[in-house]
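Then we have chain A:
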Amino acid sequence: MTKLKSLNDLRKIRDELKSKTSIREKGEHPENLVQVKVAMATCCIASGSREVMNFIVDELEKRNIDAVVTQTGCMGYCYAEPTIEVTIPGKEPVVFGYVNMKKADEIIERYIKNGELVDGIIPVNYETIDNK
Partner candidate 1 sequence: MSDYKLHLLVCGGTGCKASQSELIYENLKKEIGNEGLSDFAQVVRTGCFGFCEKGPIVKIIPDNTFYTQVKPEDAKEIVAEHIVKGRKVERLLYTDPVAKKTAGSTREIGFYKKQVRIALRNCGIIDPENIGEYISRDGYEALGKVLTELSPADTIKIIKDSGLRGRGGAGFPTGLKWELAAKSPGNEKYVVCNADEGDPGAFMDRSILEGDPHTVIEAMAICGYCIGADKGLVYIRAEYPLAIERLKTAIKQAREYGLLGNNILGSKFSFDIELRYGAGAFVCGEETALIHSMEGGRGEPTLKPPFPAVSGYLGKPTNVNNVETFANIPVILTKGAEWFSSIGTEKSKGTKVFALAGKINNVGLIEVPMGITLREVIFEIGGGIKNGKKFKAVQTGGPSGGCLTEKHLNIPIEYETLVAAGSMMGSGGMIVMDEDDCMVDFAKFFLEFSVEESCGKCTPCRIGNKRLHELLDRICKGNGAPEDIDRLINLSYVIKDTALCGLGQASPNPVLSTLEHFRHEYDAHIIDKKCPAGVCKALMTYEIVPENCVGCTACARACPVGAITGERKQIHKIDPKLCIKCGACLERCKFNAVIVN
Partner candidate 2 sequence: MIKLTIDNKIVEVEKGTTIYKAAKKVGIDIPVLCYMDLADLGIEHKPGGCRICVVEVEGRRNLAPSCSTEVTEGMVVNTHSIRVLNARRIVMELILSDHPKECLVCPKSGNCELQSIAIKLGIRDIPYQEISEMSTYRVDFSPSIIRNMDKCIMCRRCETMCNEFQTVGALSAVNRGFMSVVAPAFEMDLEDSVCTYCGQCVAVCPTAALTEVDHTNKLIRDLANPNKTVIVQTAPAVRAALGEEFGLEPGTLVTGKMVSALRQLGFKYVFDTDFAADLTIMEEGTELLERLSKHLKGDKNVKLPILTSCCPGWVNFFESQFTDMLDIPSTARSPQQMFGAIAKTYFAQKINVKREDLIVVSIMPCLAKKYECQRDEFKVNGNPDVDYSISTRELASLIKRANISFNSLQDDDFDAPLGESSGAGVIFGATGGVIEAAVRTAYELFTGKSLEKVDFKELRGMEGIRQATIDFGGTPINIGIAHGLGKARQLLESIRKGESNFHAIEIMACPGGCIGGGGQPLHHGKTEILKKRMEAIYREDEGKTIRKSHENPYIIKLYEEFLGKPMSDKAHKLLHTHYVDKKKRIIYI
């Protein structure tokens, strides 16, 4: 480690490291954040949910969107996997099916950023595992 020579040096490495730990406190006040839950049962993983989750986390970060992405168990829509649930502060949660990278990109860009409705919503009464 070379010694830090100024406040700017310090801030530079702070900014580099920020994302490494910022996730740890986000979950404390999720009501103010965009929440994305990715279903992560065996069937979902087989359909590529882990890759989708990685993609969403990285993209949200890149696009400077304050969000918290968590995993959850099977949502029960195995026919439409991978499935994700998106909650925008102040709005009802919405579940999307058949989310691949392209779809995920569209959801982020249009629904999360601009609040536009996107195809692929599963408009049924459902319960997530957390609410059971």
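Picked so that all candidates are chains of the complex that A comes from, given by their letters.
Please note the rule applied: a contact is a pair of C-beta atoms (placed from the backbone, for glycine too) under 8 Å apart; a residue touches a chain by one contact, two chains touch by 3 or more; residues count from 1.
Being a predicted model, the structure only gives us computed values, none of them experimental.
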{"item": "Single touching candidate for chain A, where 1 or 2 all sit in one complex", "value": "1"}
{"item": "Chain A - residues contacting candidate 1, complex", "value": "1, 3-7, 9-11, 13-14, 17-28, 30, 38-42, 45, 50, 53-54, 57-58, 61, 68-73, 129-130"}
